[in-house]
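Yeah, one chain of the complex is gone here, protein chain that is, but the others are all in their spots.
This part shows chain A:
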Amino acid sequence: MFSDYSMSELGAIFAMQGFAGLILFSVFVLMALGLAIIFGQMGVINMAHGEFMILGAYVTYLTSNLFAAWLPGVFGMYFFVAMILAFIASGALGLFIEWAMIRHLYKRPLDTLLATWGLSLILQQVYRSVFGAREVGVSIPDWMMGSLPVTDMIEVPINGIFVMVLATGISLAVYYMMFRSSWGLQVRAISQNRVMADAVGINTAWTDRLTFGIGCGVAGVAGSAFTMIGSTGPTAGQLYIVDTFLVVVFGGAASLLGTIASAFSISQAQSIMEFFLSGSMAKVLTLLVVVGILMIRPQGLFTLKLRK
């Protein structure tokens, strides 16, 4: 399959596909980070994760329209405002859902799965009623258009670079919150031993709610970032959910580093295979390999050493 291409062409193909893979990697990381917090640390399956992302995307869409109508002078900057709004909107919805639904179901993870699936259906229908069934796209600020030529055969799109920078930034922020803030300390304490954490005076109920809210907020920011590279529809969230869960599980549910490593390997494998095979076969092969590895090593790539 390589014989049709010359060496330099092959190099360029790998570089371009590698870069496409990096963008996919950023997308996966953005999607998976929120889930890694919620699923990895709390053990809650949130099937509505995709819909929280879509909420962020719609918030971004509304913000861009608002800026275009009222503040055209600073339109280039709207995205940063939109990201903050997306975090707040998704996070607030997350807090509410935790209070109304999730906290009653902590002892029944499989039921959480079904209930959040129901939530995702409701949200989808709400989006459809409010924003219409058609996909909407935001107008990208001028400075994010175009591409950077690296060599005469390799070009990289600027919005792709932006998403990558964003993914790196959010990963660092999540890392900081997880391992340097008192909230992170409490979350990790709870995930290791809930009863003891409760006994030493950590407010576990509030920490759970905050964790769920932050996880959903991160999902909202991810959705906001997605508007830079694609359009948003009411059912788009459902397309991501399997990929996202596989990324988190493959990485080892409780490990942030594992999530990033698995996002990297899955995205690179998929985008390089995509060039040589059809898109669907590349996807099937990638998923099969991931599921195959998970069957041999169910705990995922990285594991925390815990005494059960």
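The rule is simple: a contact is a pair of C-beta atoms (placed from the backbone, for glycine too) under 8 Å apart; a residue touches a chain by one contact, two chains touch by 3 or more; residues count from 1.
In the analysis below, contacts and distances are computed from a predicted model.
The protein name that UniProt records for the chain not on display, among "Multisubunit sodium/proton antiporter, MrpC subunit", "Amino acid/amide ABC transporter membrane protein 2, HAAT family", "Transport permease protein" or "Putrescine-binding periplasmic protein", is "Amino acid/amide ABC transporter membrane protein 2, HAAT family". The residue touching the chain not shown here, chosen from A:L93, A:V187, A:I202 or A:L246, is A:L246.
The omitted chain makes contact with just one of the residues A:A15, A:L66 or A:M101: A:M101. Residues 43, 45, 101, 104-105, 107-115, 117-125, 128-129, 238, 241-242, 245-246, 249, 278-281, 283-284, 287-288, 290-291, 294-296, 298 are the ones on chain A that touch the missing chain.
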